[in-house]
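Sharing a structure below in structure tokens format, with a few things to ask.
Removed: one protein chain of the complex. Kept in place: all other protein chains.
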């Protein structure tokens, strides 16, 4: 099993953090994993992407040309990464702010109104978590439990009060996705 | 024929110029020649040496470990270069200021009181020319005429008035050496 | 002079439009970044003075590295810190051209210190635009020589400790001491008034170069919303409150007024 | 305190003798060169203050490159222009040691400009001896950034043309502007009085470093008989007549007197 | 087994260096290695370890010279253009025989190039980008774990042989996160009586220099250096072998591209093609003997590099015409695809 | 035949460069090449040609970048440590494809080393001392006459291929005087429509850059450069052959050591040993085909270099195991003696 | 009759909001759209006709997004 995922959105949308949660969770589950951001000045103002590979074996390449799954948080990222999803792959996307979903017929489109859901939960900051919940539901490459474990390990103690909210967001996303 | 000569003395004694005269004269005579100074900070205050090779064929090395002839203008140069003269070689040296001549038995020693002769001629600046005269007498690698020709070509016009004095110095040195 | 259009039967003057000298490509600068404003103003002046054919620009390594993608003039991209040396090379073979550089504080005041000081000391007939945003914007917000005391950056996470890293360096004051500089001034683009002053400073600097007066250095006290980790609007507040007091605006040297 | 000997039954004090801290090897410097005097004085002070075990010196590339052959202390030889950076490296791992550099004007004011300015700006706790002889001595007398206007050197054979090569640069005045420097002074060794003043400046600079006050820069306005193509005695005349007026002696900055 | 962390290669390298007893770090920001500097800027001042963000790479390497000359464990890190600026300093350090660890997180060149990963600085690293005859020991990690392992190995080798050690990584290794475990690293245990620490009365002054103005002396210095390099060539070697035993086509690859090579070996094995991998973990000295050993069984060698073909020369020099060999690679930050490598493998049969 | 002069190699190179249409020189003093700078400082200002004594070698090479980017004939010169400082700039120039002539009058390294002649910078010159995959065309004079001939050749090649050309000399060639004759050198005749000269309305802006942030683009730039290098490798070659026709032992030597090689060939011929010399006048591209041609008749090759053995790798790569080869040389400014070379020749039989 | 008006090239707008603060307080005819442009930025829009064509917004706009017109006298 090797799953190659791209997370992409604006710089401020926490893309790197969600991706890191995935990698960390996979590591906790004893899997091989590799997290690789797009880096450099092109990040600036534009899109910010991060690849996570999860596998049973050593990850051969951290830099990929094609992905199994895309988790897309804004329109420019959709434009950039839609063509790079493998045929038969999956695009999970934020559907409140992105008006146009994927145009390709050979990938599965999972629109999640994560922004709205997050607003409902009282904080747009957890938008990414909502999408992550959907990602887990669709791919099963990690579990919600290990994400929660990852949060406990990576968040500084003074931030642990945020974990319940994150958990709710995760579960909301999971739930929403299970209906698609 | 290949003749490899070292000229050595204080920085101010015009060693490089005498050596250049030899090279230039050789060039005028259609010979191959190569002029190579010791260079770098060790010149400073210390000895200044210059190698001239004269040959019918292309000179293979400008930098030499051993010399056929040494023209030595001060004591430190004697100390440094005496051991580097080939067995059977020649040391022409300024005998007014250098008190100890070469100690080796296997080289020919030609002491020339060039300083005194130059003082007699009215200018210590031509000391080198006196030694050059001796050099020509002993080695015949170039002629006095071509040195004079060289001076005419290399000295700026406003200095041409010095040529007669130089010629006298050359001839004095030549004369003196012919008696040794 | 100014362009006029008609709308609803009434005549309107064009008060401001995108300078012709800017290429179509959108600038990559972050929202609200002073780099954009500076390049806009430079191209306005070049356009107004008809200098396109007479100008060669030098972009540095720093956020303005891509200036050549925006400014529609012949340009060279210089190695990090070496823009003043590159400009020297250009200016010496084209003494009649207008040669300018745009450089950040890392580029000009850190790695390029020697090239800056010596170009100024030789009085190279060039114009140096020095965008001092107190940070290394391009590489992700590290401390620059001009970073303020206590300022938190990605390489001074505990705040700039002047005991270990020294005080912010004032380049304009230093180069003003060199006889080679003819004009050294500090400007900002944080208000419309200051934008106008900046444009005037650009004009003056270009005139100096056309008149072969020596080196002009225009320090733009700038902002870096991304590096400072602020919204553009907040960066403008911080800019006024912290940057300008440390780097006071105004002419530091002008040989015409001596 | 001072050593006493007897001669003809009378006691004599030793007023001056070769400092113990100088190695036996004779200096390679040209006759009359100020480099020798400076190194002699530094070793006098180190000897008198008992600092041998506490000191690490840095020699540059320039005529004083061989300082380690003469000064009997632990020393490092730095790449051309980088002595201040090397000293920074040493001082940062040995904050309690006395670390000094000796650097020429080519080394410090040309290729090493950035390292000099930034060591001073960071206020590295080091002492910089800057031997300004207005020429590149070691490489055969080329023009330095400090070469005087009109001065003939082997790379300004028509005399320094300030229009093309800029004016002589005054490094001490520049670094005095930086908050990191605690003491900047200009001395000479052209008279016995000035030799004494130079020694006092060395002492003061060393004290500053021992007290961790920041960077001290002692500019020795020097001579270079060989590069200037003069006898030592004539070089002293030229030194007084041309060098010192351009580079006036005296304290430029002293934080103790502020 | 200690705690496992998920870290960027750059950060793992920095953390491991601290644990390995780092005494000083000097550096200048440049993508894609700035996290090393940033990590140190956060951790070193707290621990009282020397940290300076220098004014340039030229200054950094000379600060390293100074601190290394004091016998301390010193490091700098940079990326390709910055490393080019260090060439003079590196040559000085090599001649003055100062132990230190340098890090080049390569990006695509030449020139300002791109900030994406590359392996275009191999020649500079192993042949001597600076002037004169010198070498560095060059370590080539291929995972975040090895980014953490190598500083300690580097310091040990540097001190043993009084030589600069270069960790030659690339943007991918620097930027990616993987799991990493830190070990107990050995403390410095070599007496450095050559270092400048202040001269006590009883010993002669220590001098750190690379200047030997007399040719006769300089030649002796050169000979001494060359002897040392020969000794290191005898003693130092580290290769990972993968399916080498029965392989008939070998890929030689280091760093990030060795991982793609492994994948390509797997793919070829699936197809029944006996491919194998020789991965030098140390690039200088080059594992010539290992290559020669497997040359006897091989039909061909492929040097897989993210460059126009540099290590291929060392492969060819090792093979000395005995087996055919070729280079394959991508440039400018492009990553070779295992499928394409597979094609190259097949073409060797 | 024109007038014959007796000149230092450094001065001859400078004078010839002026006659070859030099537009600008930027340099910094360093022994043993300062005479080049000094000559220009005397002659260029009189002629209105740009001359700047820069604040450093780093500044020089970047001034060269700027002026070369304007399409002018530009030169800098330095010696080994100074050339190391230019590595970043050279890599930029190579990537931005700017024609220019660089001069390295080598001295003994590594480090500050000695100012005496050496050939220790071969790798730096031909493999790329700077970062990334690039090349310079490298010319290797072996006499004062060739010091004078090569600037013009260099500019022609530089402009034809838009590539930096390095004249790799050494302290002996720079300092010695021999006779020299200046020729009529061709004027620049290649249109340089890429240069920054001020943008007229009718054309797009010209941009000199080496930055290509996208990997896809950077790879294309790299491929373009490599194609150019291949083309040059096809088209450019210059070797002097001496007694090659019937030789069974070959010395390969360049620059000053090739003269000693000639002497050694003479000595061996006197003793009836059929030695020959292959002297690359152009080191990059390396004359692989010439070596291969003579390999068929040879018993062995000796690479004679004043270094620890660098060019020997290119000799070996050319021979690819077909004939045995070895390096012989001296270091640190020492000059190999023809008698010693003779012994090496005999050992190959 | 408008005293002045502006044109906004919304696709080039980066939503920095600097124009808004530059518009004279009495006029305050600019605000940010709820919508985003293709780049994903909320862009500026003119919400009232009070513009006097003073040009401040354009002077401040880093991205040369705004063209300003003023009634010709």
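The first chain written gets the first letter, and so on, giving A, B, C, D, E, F and G; residue counts start at 1 in each chain.
In this section, a residue touches a chain if its C-beta (ideal position, glycine included) is under 8 Å from a C-beta of that chain, and two chains touch if they have at least 3 such contacts.
Just so you know, these numbers come straight off a predicted model, no measurement behind them.
Considering the full assembly, D:34 is the residue among D:34, D:148 or D:176 that touches the omitted chain. By the touch definition given at the top, subunit D reaches the unshown chain through residues 4-5, 7-8, 10-19, 22, 26-27, 29-37, 40, 189, 191-192, 195-196, 225, 231-233, 236.
Even with one chain removed from view, subunit B keeps its contact list with that chain: residues 10, 45-46, 74-76, 97.
Just so it is clear, only the chains that are shown with their structure count from here on.
For the pair subunit B and subunit E, the distance between mean C-alpha positions equals 55 Å.
Among the residues of subunit E, those in touch with two or more other chains are 31, 52, 55-56, 58, 81, 88, 92, 96, 112, 115-116, 209-211, 213-214.
For subunit C, residues that reach two or more other chains under the stated contact definition are 29-31, 65, 77, 79, 110-111, 113-114, 117-118, 122, 138, 145, 164-165.
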